[in-house]
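Here's the structure, in structure tokens; my notes come after.
With one protein chain removed, the remaining protein chains of the complex are shown where they sit.
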Amino acid sequence: MADAITKSGFTAHDEKITARSSLFYRPQAKTGLMSWLTTVDHKRIGFLYGVFALFFFLVGGVEALLIRIQLAVPNNNFLSAQQYNEMFTMHATTMIFLAIMPLSAAFFNFIMPLQIGARDVAFPRLNAFSLWVFVAGAIILNIGWFMHDGAPNGGWFGYTPLTTRTFSPNHAIDMWVMGLQLLGVASIAASLNFITTIINMRAPGLTMMRLPVFTWMTLITAFLIVLSFPAITIALIELMMDRSFSTNFFEVSNGGMPILWTHLFWVFGHPEVYILILPAMGIISEILPTFSRKPLFGYPIVVFSGACIGFLGFGVWSHHMFTTGMGTVATAAFAMTTMAIAVPTGVKIFNWVGTIWGGHISMRTPMMFALGFIWLFMIGGLSGVMHSAAPADAQQHNSYFVVAHFHYVLIGGSLFALLAGIHYWFPLMFGRKVSEFWGKLSFWVIFIGFNTTFFPMHFLGLNGMPRRTFTYDPNMGWSNSNFIATIGAFILGVGVTIYFVVMVYTYFKGEKVKNDPWDGRTLEWSLPNPVPEYNYAVIPVVHARDAFWYQKQHKAEIEAEKAKAAKEEELHGGIHMPFQSLYPFIASLGLLIGGIGVSTMDSNPDPKVIVGKKLTVCFIGLAIFLYGVYCWALEGNEGYHIHLDNHGDDHKH
Amino acid sequence: MSSVASGAIDHHHDSTTSTGIPNKKLLMWAFLASDCMFFGCLISTHLIYRLHPPAGTPAATQVFSIELTSFSTFILLMSSLMMALAVNAIQKGNLKSMRASLILTIICGLIFLGCQVYEFNEFVYVKHLTISNSILGTTFFTLTGTHGIHVLLGVIWLTSMLIYSYTGRLTEKDAIDVESMGLYWHFVDIVWIVIFTVVYLLEYI
Partner (left out) sequence: MDRNLHGRIPTRIHLILYKTMSHSAVANHDHGNEHSKFEIFVQLAMLLAVITGVEIITVYLPFSHTTLVTVLMVLSAVKFLFVIFIFMHLRWDKAFCTILFFIGMVLAGFTMWALLQVFSVSNSIPLSSL
């Protein structure tokens, strides 16, 4: 596998680089394990995010199937109630934080710098750090499966007082808290990096209103992350303080209010769902124009709507809390803001339809997933706006109607778009194209399986079936729909399996293609495949939206510009590339060890022991982290240069 | 990447970026926007719990010492001045002056931390307000403690930068690093401006 990866393209030749002398040895391996652990190349980092995301997607999928087996028939005892709690908690946490978000991050990393004509992100080592801290968080979240205390079991939203020490005495929730904190650090660091990159590293002529929509959505999502994650960071700190230091944030007997957790969680939680959907909308906004051979309809409105959704998303959080008794004014206010946010969302859908309308439609696999997205996301949006009416929500809340809603927007929406994106950009990343037959087959099986699973849940919910309960009585009238949903889930599982098998097969043996197989419109398609390590031999000058389309219509002008820019770049010393570094990985390792110490170990009850095992492990983790950070700071941000000769071959020094 | 003529570094414009803003400065301002939300939520928690304190909560005015806190507030303000002077100095290439200002910043920071430690000890052992025995204690110590940790991290960063400046590797072209650190330090100060008003002063009205 490693060989295949190294042959796939975004690795350079294994030449010795005559580096300037510096205090620290800079890793130079271009192949093998060390090259992956020390990489700062956004393409490799994106690939790693994708690999981890797809792995955890399968884990989350298995968790879902186990839930569906348990619910297939009434009064089932396939899973105990306790196991069921772990399943739905981990299914949600895994899918949201370990599958959808990192899969989006894979595209942010790989595609966005290419779309803006950059050679990497603004802070390559910080990018690597984000990746490895994500892995650390993923490990801590899942380590409970292998421990006596079990996996986290308080729901993905961790409501107090259930998650306080009184009602969840063992370490399962501590692992959940610590895992999420690390994931928050990773997400915030990566988003700060992307904001800086998109604002500051655009190619000449690439004004903000010429940016590809996917890059715009990356920017807006990054803002959402850096502004919403602090809320959950604080909530988790308060919960951890309550659990470990007997504070009273959520301790009713001493003046605490558990509802505060719910508020702080959803102040984060609502923007989080827009974090999950906006990148998907960005991908769709790239695919539809390409396969309709038309520019995106109403580009400024699509961008502005995305920004509105992001901004308004901070003002709707209590629509998750309509039944908590906030009082008439608060409930009405949040109902109104929630209805308002449906408007920009609907506007985007009209713009997508307008894009397809009158276009020369090419029904390739990415287009099918994109069209599926429009339809299924719209259904999810309709059930969502039904929730926005607080009186109606009083019936829908906590029922399977909500489960139907969010699976339509998250699977029908986010997942379909991401699956579309994988097919769409596969030729760029790996130089191969997925077979149309197998791609379309996987689409149809997934489409049928998904709708079979979740459409009945609308009715289950309106007929009163509550969420998060491990079984139900046969005389409730829910049995048939549940059985159908379970069948659907397995069909969905088959569809996903086909998709994965096809993807892996194509990676190794798929049909090879030259660059730009879809006649694309955006800059990333102007690159050869495999994409060279340095991305652009010459930084392009951008003249219009859909920059590559312009380039294709004005070939002579672009050639002259390229020649001129190439000369200037040589005068400046060639293409500057950053050195690789192991320190982001080491710093993350420190956080992993410290995190394991904090969340999984018991304090020593003996008061005479000042520094017990737990504190020792925490200090070791901290020491490794500090060592990594200091070396990172001190090694400097030097790099090496690549010079291209007339044949485009590179020479490094 | 190309070398700059000496004395001609423009510290406020980076021609290699699309906006002219240096990358590190943009990163730090984005991070501070995020930190605003962080402290906003923490301060909200404190204020929410001061709206309807349960019976038996100690009266804050009996516990707080406004003289001590005013003193530490002045000290932190002075540290901000010193930090601004340090950045100003390194932007002129004046390493000696930068070091002196940094040392004063660190001293002010340490005095502030010392005051916090003293205050916490007073509250716990003399006034019997602990982090776990009342909701006031919980929110107060968590909020001011988190701020204190931010100050401590700042002091560690300042000290590291000071030591680094003696190795000969810190020159005018690295002013952006000192400026970024300065932005963080000033932010810690403005958070304290808010905390001093809403946590301490509001109790006395």
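Going by the order they are written in, the chains are A and B; count residues from 1 in each one.
Basically, a residue touches a chain if its C-beta (ideal position, glycine included) is under 8 Å from a C-beta of that chain, and two chains touch if they have at least 3 such contacts.
Computed from a predicted model, the values in this text were never measured in an experiment.
Engineer: Considering the complete complex, identify which of B:N23, B:T73, B:Q116 or B:S165 is in touch with the unshown chain.
Structural biologist: B:T73
Engineer: Given that one chain is not shown, which residue among A:F194, A:F314, A:Y472 or A:Y499 touches it?
Structural biologist: With A:F194, A:F314, A:Y472 or A:Y499 as choices, the missing chain is touched by A:F314.
Engineer: Check each of B:A59, B:I149, B:I163 or B:L202 against the chain that is not shown and name the one that touches it.
Structural biologist: The missing chain is touched by B:L202.
Engineer: For chain A, enumerate the residues touching the unshown chain of the complex.
Structural biologist: Where chain A meets the chain not shown: residues 199, 223, 226-227, 231, 252, 255, 257, 259, 263, 267, 314-315, 318, 325-327, 329-330.
Engineer: In the full complex, which bits of chain B touch the chain not displayed? Write them out.
Structural biologist: These residues of chain B touch the chain that is not shown: 10-13, 19-21, 25-26, 29-30, 32-37, 39-41, 43-44, 47-48, 51-55, 66, 70, 73-74, 77-78, 80-81, 83-85, 88, 91-92, 179, 182-183, 186-187, 189-190, 193-194, 196-197, 201-202, 204-205.
In this section, only the chains that are shown with their structure count from here on.
Engineer: Would you kindly tell me how far, in whole Å, the mean C-alpha position of chain B lies from that of chain A?
Structural biologist: So the centroids are 33 Å from each other.
Engineer: Over in the complex, which chain A residues touch chain B? Could you list them?
Structural biologist: It comes out as residues 122-123, 188, 192-193, 195-196, 199-202, 206, 226-231, 233-235, 237-238, 241, 245-249, 254-257, 260, 264, 267, 572-573, 576, 630, 633-634.
Engineer: Sort out for me which residues of chain B touch chain A in the complex.
Structural biologist: Touching chain A from chain B are residues 1-2, 17-19, 21, 23, 26-27, 30-31, 33-35, 37-38, 40-42, 45, 48-49, 53-54, 57, 131-135, 137-139, 142, 146, 160, 164.
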